[in-house]
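Here the structure is laid out as structure tokens; the discussion comes afterwards.
The complex appears here without one of its protein chains, the remainder shown in place.
In order of appearance the chains are A, B and C, and numbering begins at 1 in each one.
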Amino acid sequence: MPANSALFAQTLTQWTQGTWLATVPLWAWALVSALIIIYMLALPFGGIATYIERKIAADMQDRIGPNRVGPFGIFQFAADAIKMISKEDYVPPGGDRFLFNIAPVLVVVGSCAGFVALPLGQYLVAGDINIGILYIMAVTTLIAPGILLGSWASENKWSLLGGLRSAAQIVSYEIPVALSMLPVILISGSLQVGEIVKQQGWNPADPIHANAHFWNVFHNPFTVIAFFILFVGGLAETNRIPFDLPEAESELVSGFNTEFSGMRFGLYALGEFVDVFVMCALVTTLYLGGWQLPFLELDKFWITLPSGLIALIHVGFFMGKTLLLVFVVMWLRWTLPRLRVDQLMGLCWKGLVPISLFNIVGTAVWMWAFKGQSMIQVLGSLFSGGSASH
Amino acid sequence: METGYISAFWFVVIAAVTVPLMLGVGALLRPKGITTKKGTQAYECGEDPVGSAWVKFNIRFYVVAIIFIIFDVEIAAVLPAATLFREAVLGGQGAFVFAELFLFVALLVLGLIYCWVRGDLEWVKGVTKYAPKK
Amino acid sequence: MSNGMKLILLIAELVTVGSALIVAINPNILYSAVFLLFAFLGVAVMYLFAGADFLAGVQIVVYVGGVTILILFAIMLTQWLYRLKLKDIGSKFVIPGVVLALGLVPFLHRGLTELGKMIQATPPEKMAEFAASPKTQAIGKALLGTHVLPFEAITILLLGALVGAVWLARPRT
Partner (left out) sequence: MNVLDFANSIEGYLLVSSVLLILGIFAVLTRKNAIGILLGVELILNAAGINFVAFSKYHSAALEGQLVTLFLILIAAAEAAVALAIILRFYRLKQTIDADEASLLRH
């Protein structure tokens, strides 16, 4: 019996029960869910994020920022999009046209396809496949070849140097990122993202106490460290400041996208912001409880809430946590200076990798010693005389 | 096969179609007849580019990629065992899985120590060594 | 499996074969490497349809994210040697290569036609059940149980490969 893991499509099917849409097959709803998430969440986020980033930058530097297009300049991103779309489509004459065209495709696919396994709400995940974490790791690897090939095809020294730095940086930081996901896998015993989020609820009445252990970041002292390593590694993987060496404008003009202009540059920038969102959403999902509310379970509330409202609240909490992390990413941009290449590699291989290896052993020992219970559960059972432990 | 992969398929298709779609919309919207003059060069700060853009680069990038691929493969290999750990611990027999995980970490640490001690993680080592003596 | 799914599998197989063809005959080594990436992706989809979901993920993580990057680095590092003579095909063994490659065709054709008689018939429902079951934990159990020895051997081999490869690639004065 094949498992139905296209939960978003299934939800759409259920909501349209009894209407004329009831006969639409599941694959069509899957297409609709993909359209909704990419065209109504991912790409608009990529656009609005440029505006938000400029506003935040302006606030931090005591400027006003974009304020001409619409109230508070809120339509600035639309104006930018129109400008980029109507610019000349330029391919460098000495470059490689085929690779130049294929590189943005790899970057956009690599960043957008990650959304499949991100649970926006309990039932609003496009595909809750059982290799979820591995799937996200797999599709995001497409970005590095895309950047490398695009920089090569530009026939520009700055581009090539930026692309090489970017590829080396992305692959290096993939190791601490993957190693920092391992503690979560040890705690949850699953690669399935929906299952991981479900376990991060709070339910002391659960017969197996370890099944609902609050957010993973508070599971034990080591996961707190792993959470920060995952976030820092994610910053580096998305080429954000302080790890923006691939596009360091003071040394490499604009790095790997120097020769990309108009909408081609727009697609790169869009891919980068979407990738930032995916990274922050992944941190939220793995460590900050995804759509889970602290200490509340809406399903078992004293009034029965309508399912649509619950779904909305879940999506709201998920987006809130994720956007908070996105804000931190933008905040860091105006706080920290850029690293040097040797510092970058040193931080990764001599700092983050050993610490995350230590975290794995630490988490395993904690799991073994406390039968999979989290810090809060252990403290709780101490105060209640051990009666809560099974 | 799970139905979730159908969603994944559509995501990949739509993301891949988005790129030519946006470039195509641009081709329809943008003013015609204004094109950059032929013979434009790579943008290198306004200077004429010297030599080929496809320069030789530092071999360190390559060594890092080699170290990366071995670590990556080891992580992929340990994932299935890691998913069993919770079940084994709750069932009271975590020792074997723990030993396996510990061996995995120990091997990675050994490899890391080797690269560290032999200086493969020092980014600027090659440059300083080849620098002319004063 | 519905016809649409079969069509996706067919497309993946065609992409794999077509990309492999370009890998083999394209004179530009960089294009060969790029199409090798697409061949890897096609093979990953084929794994997925054969019920190997975990393997499909590992295939992409290791091959697309690792091996392809390594090959692209190697090509970009050495490309100034052969950019002037793009015609890369043409070693001493072109004629033996063509002969051997074509000579394998009848054997493989015979093998394929005889195959239906040789393999034992697996009931379709058992096949479908196997293809639909999640594999990650099953593979983990096998790696810690029946196949623990080759698994440990391979992890040690990987350590040896790391030491050897880094030693070979290290710059010397």
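Following the convention adopted for this analysis, a contact is a pair of C-beta atoms (placed from the backbone, for glycine too) under 8 Å apart; a residue touches a chain by one contact, two chains touch by 3 or more.
Since the structure is predicted, the reported quantities are computational estimates derived from the model, not experimental observations.
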- Query: Who does the absent chain touch among those shown?
  - Reply: B, C
- Options B:14, B:66 or B:121, residue touching the unrepresented chain: B:66
- Note on the structure: In the full complex, subunit C touches the hidden chain through residues 1, 3, 6-7, 9-10, 13, 16-17, 20-21, 23-25, 29, 32-33, 36, 39-40, 43, 46-47, 49-52, 54-55, 58-59, 62-63, 66-67, 70-71, 74-75, 77-78, 81-82, 88-94, 96-98, 100-101, 104-105, 108, 111-112, 115-116, 119-120, 122, 126-127, 129-131, 135, 138-139, 142-143, 147, 150-151, 154, 157-158, 161-162, 164-166, 168-169
- On subunit B, the omitted chain is touched by residues 59, 62, 66, 69-70, 72-73, 76-77
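We adopt the following convention: only the chains that are shown with their structure count from here on.
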- Does the chain-touch network form a line, ring, star, complete graph or other? complete
- Message: Measuring centre to centre with CA averages, how many angstrom lie between subunit A and subunit B?
- Response: 16
- subunit B and subunit C: spacing of chain centres that average the CA atoms, whole Å: 19
- Touching two or more other chains - residue numbers and ranges from subunit A: 2-3, 27, 129-130, 134-135, 152, 160, 164, 167, 171, 174, 191
- subunit B: which residues touch two or more other chains? 1-2, 5, 9, 54, 57, 61, 65, 67-68, 72, 76, 79, 82-84, 115
- Query: Which residues, counting only subunit B, touch subunit A once they are in their complex?
  - Reply: 1-16, 18-19, 22-23, 25-27, 29-31, 34-36, 38-45, 49, 53-55, 57, 60-61, 64-65, 67-68, 71-72, 75-76, 78-79, 82-87, 89-90, 94, 98, 101-102, 105, 108-109, 112, 115-116, 121-124
- List of subunit C residues in touch with subunit A within their complex: 4, 30-31, 34, 37, 44, 53-54, 56-58, 60-61, 64-66, 68-69, 72-73, 76, 129, 132, 134, 136
- subunit B contacts subunit C in the complex at 1-2, 5, 9, 52, 54, 56-57, 59, 61-63, 65-70, 72-74, 76-77, 79-84, 96-97, 100, 103-104, 107, 110-111, 114-115, 118, 120, 126, 129-130
